[in-house]
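One chain of protein is taken out of this complex; the other chains stay put.
The block that comes next holds chain A.
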Amino acid sequence: LSFHCVCCLRVQFLIFSQDLFLQVPTTSAAGNKFYPTSTMSIGGYMQLVCCPSHPDADLIEDHRAGDQICSECGLVVGDRVIDVGSEWRTFSNEKANSDPSRVGSAENPLFNGSDLSTLVGPAVSASGASAHPSTTAGGGNAADMIKYQNRRALSNSDRTLLNAFREIGGMADKINLGQAITDRANYLFKQVHDGRSLKGRSNDAIASASLYIACRQEGVPRTFKEICAVSRISKKEIGRCFKLILRALETSVELITTGDFMSRFCANLNLPNTVMKAATCIAKKAVETDIVPGRSPISVAAAAIYMASQASECKKSQKEIGDVAGVAEVTIRQSYKLLYQKARELFPEGFHFVTPIEQLPQFKSMTWSPVCCFMHSHSLCTYPYCRHLNTATLLAFSNN
């Protein structure tokens, strides 16, 4: 659950199983302005404070007096309620180190245990930096930003969690994943960590696998190779951890489709929108009509992009597409050969062919003919006794 805190413009991420009071700060000028509070009871907990005669009634907050008043009978239920909102507003473009919040940053209660210890850091002096003749030579805080290294004993599980979250955050940052995916990956990691079933596995591997699963669950899957690119773990290990996590958490993920990757691959190749749409259509039709049985959807997508780009004006080579998609050139060639046979039905209607289908590259399989001792594909040999001559050429030759 995340909400945008209006007062301090920070996004707070909270999953509590407790009662919450969301307070909308009053900005009224004159008189008593009553803003009803919305009480969220998550996890089935009842409201802690309520009117004795009307337990279901909403409580109205009067911020001027600090009262909570029952909306049914007017009984003042709580008085001198402390406002837990922020004392002042902090904007994101101001320097972070001048944040005068006395309570520190938002707690991350789901992930770490209730960690209420305090870090001792350098003195934040708004004015009068010169008023402290520093004991160190050279003076000033710039030289020794961290005077006190309070190496407090974080509990082990908290430390691994923090490390893993940092790792996940770093990986997600490298491939520009949103905060939602990072949060989901963190939550998955915590679940796995609490379940202890994958205890022996490297934490980085679990982190990479949970990031992969988070991307899948959010509907924007990343290929294993893309996750490998930002992680130090091998694809095999990530794959193993992925399967183990699915078994441990008893979840399943949706099968990947070709369309999931089209926009990303085409954008990385700087292909125009028409080509991307055409490639999506080709891949979708190819999978529906099942002309590429058993091929990985990534390979089919790469081959479809190749076909669409070769038919338009911005032609991309197999190598470029292979680099972007993480598919080998020969794999693209194999899938492309299958797609080419049904090319006419695969292209969408209204596609503007810069290169017509007949002139699209064809990869005839080259074989060595022992008769004429040349490498050639079937229809090219002109030696009359080469058994690779197809019937049409033979007939044509025999007629001459």
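We take it that a residue touches a chain if its C-beta (ideal position, glycine included) is under 8 Å from a C-beta of that chain, and two chains touch if they have at least 3 such contacts; residues count from 1.
Here is the rule we use: contacts and distances are computed from a predicted model.
> For the complex's missing chain, which UniProt name, "Mitotic spindle checkpoint protein MAD1", "Exosome complex component RRP40", "Epoxide hydrolase N-terminal domain-containing protein" or "TATA-box-binding protein"?
Matching "Mitotic spindle checkpoint protein MAD1", "Exosome complex component RRP40", "Epoxide hydrolase N-terminal domain-containing protein" or "TATA-box-binding protein" to the record, the invisible chain is "TATA-box-binding protein".
> Thinking of the whole complex, not just what is shown, which of A:Phe224, A:Phe265, A:Tyr306 or A:Tyr336 touches the missing chain?
The one listed residue touching the chain not shown is A:Phe224.
> For the chain left out of this view, which of A:Leu75, A:Ile175, A:Leu246 or A:Leu338 touches it?
A:Leu246
> Based on the whole complex, identify which of A:Gly219, A:Gly294 or A:Pro356 touches the chain you can't see.
Final answer for the missing-chain contact: A:Gly294.
> Touching the hidden chain in the full complex, which residues of chain A are there? Just list them.
Per the touch rule, chain A residues meeting the hidden chain are 223-224, 239, 242-243, 246, 252, 255-256, 290, 293-298.
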